[in-house]
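Every protein chain of the complex appears in place save one, which is left out.
Chain IDs A and B follow the sequence of writing; residue 1 opens each chain.
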Amino acid sequence: MKKIIYGCAYYDEYMPYERLEKDIEMMKKAGLNTVRIAESTWSTEEPHEGEYDFSHITKVMDAMEKNGIDVIIGTPTYAIPYWLAHKYPEVMADTHRGRNPYGARQLMDISNPDFRKAAERIIRKLAEITCRRKCVIGYQLDNETKHYDACNEHIQKAFVQHLREKFHGSLKEMNRTYGLDYWSNLITDWDVFPDIRGTINGSLACAFEEFQRSLVDEYLAWQAAIIREYKRPDQFITHNFDYEWRGYSYGVQPMVNHFHAAECLDITGCDIYHPTQSHLTGAEIAFGGDSARSLKQDNYIVLETQAQGFPNWHPYPGQLRLQCYAHLASGAGGVNYWHWHSIHNSAETYWMGILGHDFEENDVYRDVCTIGHELERIPDHIVNLKKKNKAAVMVSNTALSALTRFPIDMDATFQAGSSYNDIVRRVYDTMYQMNLECDFITPEHEDLSRYSLIVLPALYAVDEACLNRLKKWTAEGGTLVSTFKTAYADENVKVYTDRKPHILHEVFGTYYHGFTFPENVTLAGTDGQAELFMEFLENEGCEELYRYDHRAWRQYAAITKNSYGKGTAFYIGTLVPETVLKEILSNAAQCADIELCEESYPLIVRKGFNQYGKKLTYVLNFSEKEETYTLKENAQDLLSGVRFEKGQAVTLNETGVLILESE
Amino acid sequence: MKKIIYGCAYYDEYMPYERLEKDIEMMKKAGLNTVRIAESTWSTEEPHEGEYDFSHITKVMDAMEKNGIDVIIGTPTYAIPYWLAHKYPEVMADTHRGRNPYGARQLMDISNPDFRKAAERIIRKLAEITCRRKCVIGYQLDNETKHYDACNEHIQKAFVQHLREKFHGSLKEMNRTYGLDYWSNLITDWDVFPDIRGTINGSLACAFEEFQRSLVDEYLAWQAAIIREYKRPDQFITHNFDYEWRGYSYGVQPMVNHFHAAECLDITGCDIYHPTQSHLTGAEIAFGGDSARSLKQDNYIVLETQAQGFPNWHPYPGQLRLQCYAHLASGAGGVNYWHWHSIHNSAETYWMGILGHDFEENDVYRDVCTIGHELERIPDHIVNLKKKNKAAVMVSNTALSALTRFPIDMDATFQAGSSYNDIVRRVYDTMYQMNLECDFITPEHEDLSRYSLIVLPALYAVDEACLNRLKKWTAEGGTLVSTFKTAYADENVKVYTDRKPHILHEVFGTYYHGFTFPENVTLAGTDGQAELFMEFLENEGCEELYRYDHRAWRQYAAITKNSYGKGTAFYIGTLVPETVLKEILSNAAQCADIELCEESYPLIVRKGFNQYGKKLTYVLNFSEKEETYTLKENAQDLLSGVRFEKGQAVTLNETGVLILESE
Partner (left out) sequence: MKKIIYGCAYYDEYMPYERLEKDIEMMKKAGLNTVRIAESTWSTEEPHEGEYDFSHITKVMDAMEKNGIDVIIGTPTYAIPYWLAHKYPEVMADTHRGRNPYGARQLMDISNPDFRKAAERIIRKLAEITCRRKCVIGYQLDNETKHYDACNEHIQKAFVQHLREKFHGSLKEMNRTYGLDYWSNLITDWDVFPDIRGTINGSLACAFEEFQRSLVDEYLAWQAAIIREYKRPDQFITHNFDYEWRGYSYGVQPMVNHFHAAECLDITGCDIYHPTQSHLTGAEIAFGGDSARSLKQDNYIVLETQAQGFPNWHPYPGQLRLQCYAHLASGAGGVNYWHWHSIHNSAETYWMGILGHDFEENDVYRDVCTIGHELERIPDHIVNLKKKNKAAVMVSNTALSALTRFPIDMDATFQAGSSYNDIVRRVYDTMYQMNLECDFITPEHEDLSRYSLIVLPALYAVDEACLNRLKKWTAEGGTLVSTFKTAYADENVKVYTDRKPHILHEVFGTYYHGFTFPENVTLAGTDGQAELFMEFLENEGCEELYRYDHRAWRQYAAITKNSYGKGTAFYIGTLVPETVLKEILSNAAQCADIELCEESYPLIVRKGFNQYGKKLTYVLNFSEKEETYTLKENAQDLLSGVRFEKGQAVTLNETGVLILESE
């Protein structure tokens, strides 16, 4: 890319009165250079089946082109028009909760043939009128696509066919692999398969979820192929991935395998929403960014992030700027707000844009202006930031699904407590706070050699091939860190039948037969509580870093370290206090030859290389007061233009940012 | 009326053994003068379709007439017999949760034609045998009628027809007004309308709720018209309205527009249930009473209130008497208990009556006797109490519906927090505690001139005509007080596209672009926290009474005061502590020439004029200890007969009551 994309979603369709000229004037004043349009507006573009009206699209492209603002075209398929649902009721997803009613977006079966036919027509029409336009720099396929838990009959049939192939037609093999004998659940006829929604078999349920995720891969690839028939080589194809949602972007997306789904794209896109005000830490920005960047090991575009968002997200002065640079510091090639103006009706009235409902200049708009003008000054030095992280965190949709079925701290009434993403985020957030940057990889990642440190948070269900790769990589000098609940079940969510962690217990020099939920258990020699889950670690040759302090469990280790071949392996058998986790990770980083800076959260330091091959160091102050950063080498701050000497202490104001360029 | 109606619901149908003679003897001993019968007993009166048995009704009328006890006849339609549901399954309401099963009352579609036919027959039969009876003083239509969220197909069709008329057949106009372009929800064919239950469009959903409420108006008017064919001129028609239920009567009823529905009645009726024991404050009695009285600006009957009610409501000694006079102090023309005896089976076994399950005299019955004898002594001095309040609170079903869809403190996961009625009650309860009496009015209220103070709690969605009336009224000398979240959206729940509060920002001399949920925000110069919601008030010429104290928001005002024309306007931008709210309301009362007495809750003072034109002042002690009231003028206590001099301090015992008559 040649510049940082700085833009917003724009909906001429939703304007209560004619605003285009005025809006463009305000955008230009603010330094916004891109708008994303058309996404989710199908019913405007095709009010009746086969009758098209792209006047809003054409009008906006005309005006943007004239004003030098780029346009990203979103295919509108994420929200379907009612005539489609009315004519083809099967288009609506039939989920674990029953058939979805028409109304919201994201309620359809994305693999339904009638949906596909209609979607293909509107995508082709839209591509035709947009692909030759100069302003159009790229396409976004659909939006935040997921499988929406569609369990429609044809999907279930396809799933059975998939199983038939996977097990080479052997029911016996499937029954054994999934343990369907339990509670009399054996399948004895491929054509007599119970509705998957009733199953209590965790393996089968997880296999179906995996199949559902594969529908997303196929669907996006199908859209990409259509767009490729039209688009110019200089136009990109992207998609707006989102994360597990807990009122904000939290963790690994359960309904999509991002790594698989991204294969059809030219560039990754994502949306990242996060707490603000006194709850802003930047952790979600970094997590979402590291995740998105890792999909293609390249830059990505933040296609949506909040301007005002909800009332409780209304940013303090300066926070919007800090957030923007935090995105860039993770390797974002662009930051787009959702959305330009707040909407006056319907469902998301209080998911507010840059402008409020009154369209007047406000505090947020003024912050956007500040950012826009800064970005215009220094684009070539910050665009296309590349990372060379030596640490990786291994994440897995399979582990996530499995630990949703078998929660870490499931209580006696089968109520789930903490889940996979809680552990992923606990590990990731600690690394984030230590300024220990990382990529994300999955168990399918074959070449581990570029990493010297790999962390496995609750990698519960994983195949032996991956475990053997990790074993070999450690033997060859890698530093492996794992939490509890790793390597317990295979990729079919069948628990391994020997010592745990399966295969890796040799690497860690420890194993366990039992586990419990800790109550009043501390790590011996500390005040720190063991929380959530604890494994009874027994010594198979390791160094015991910590034992449990509890009258019944004091013979067991809590955290171990082991030399394995040329490498080192740490095993953390319980949820430990943050201070202890930092100590272990520091120890591991040292083993992995990763140098940590002395600064830590709230002063965030993130690094990479720009297109001139120079080192860029983003220093971001997430504290509510001044913080001091000490220069590691001579460098120039790209924002202020000031040059600093190595060893110099620089004071950053609240929400302050440095972008240090050095050799 | 000639006397205070003092009575109870009576169900001869439910008696486990013959009790009528004994019950009447006990009623007469207690001074009860009225029974309400027949309501909800349809299956007894018409055990098979077209076979009638009014023997219980006739027997009770005979006995009551003989003993000089008046009878109110309730039409039995609030609970339908099973043969009706069996023969016409469509009679059951089809709601957002699906088709109701038969069982409870209030589960039918009140607009269903088969229900109407059957209801008409039983109403006519009942009217025939009762209308000429001397003891029958009036009719209650149905009971606590609501729309029960019926979304049956014919209702939805009628709604579409209603929209077609409202928008003069213009789909474009409807789509624009409701913002249906959002998420591809455009309606492009009047005959292809999605099931309303799936909609995520707040405007459309609120429009449907309004339409559902109109079904209640039409239904009660239809029943009234039938009864009017039979009844004598001296017999009244009433209805038993109820309030938003939160385990007791809490606020504005979401499913009925009481003001509209009451138009067909001769006299308003309502039920009021409330916490008792140490939780008795009288606030619900006053709120329900002021609400009911305001519907026709006249006296009303409390058709149901608790004797014992639930175990946790069993009154302390004296509370039943205090409660009764609190009803009369609001302008009630009668107080009827639900019900005479506690029921031995079914669903409401522990919603207890005056008598417990053993039918013996008990502490509650003895308190009823005390009250009954007092009321017999002084009827002509207390009946027909008239109020001339100068303050009014404006309430709105439209605002309620809108703030249910768009809750004030909706969090990021769309979980609703506080709602419209929380704000209404916060404002009302504060006024109640200050002894600042008020009427309720709605945005349709055209003549505002009788009021000098109008309060707008969260009048979120309101039409411009009302806002212009309020503006004009303030300019002409009125005192207007508004909380946050007022004049934000129009009557179609479309957010206004200019400065907020729309139109009124000129009156208040303040406006805002943004808002948030306060965290650790105080009102500058006080310890008081800003709670729930805060608007960033900017100065358009007002006096800033309070600013926010928070490092990010200190440039914004929290509470403002403004002179506008001959009037004054206060705007309260956040939920403020009670002490501050009282200070603002006192200030406003002074501006509005309303004199407040020095007494306040727990000593409640409520006033009016009796039919001799004399001033009545009820003084009610809701404290658990003695309180002192200072006479404002010479007066006689109607209960004790004692005369007091102006300035004299009178001590009221716990639960003590004075009814002071003065010139």
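Convention: contacts are C-beta pairs under 8 Å (C-beta built on N, C-alpha and C of every residue); 3 or more make two chains touch, one makes a residue touch a chain.
Computed from a prediction, not measured in an experiment: that's the story for all the values here.
Across B:A93, B:C135, B:A329 or B:I343, the residue that sits in touch with the chain not pictured is B:I343. Summary of contacts with the chain left out: across A:G68, A:P89, A:P113 or A:G514, the touching residue is A:G514. For the chain left out of this panel, the touching residue among B:I4, B:V71 or B:A85 is B:A85. Chain A residues in contact with the hidden partner, per the touch definition given at the top, are 176, 178-189, 192-195, 197-203, 406, 409-413, 488-489, 493-500, 513-517, 519-520, 533, 536, 551-552.
Summarising the interface, chain B meets the missing chain with residues 13-14, 16-17, 40-44, 47-48, 76, 79-83, 85-86, 100-105, 246-248, 277-278, 308-314, 316-317, 342-350, 356-360, 362-364, 624.
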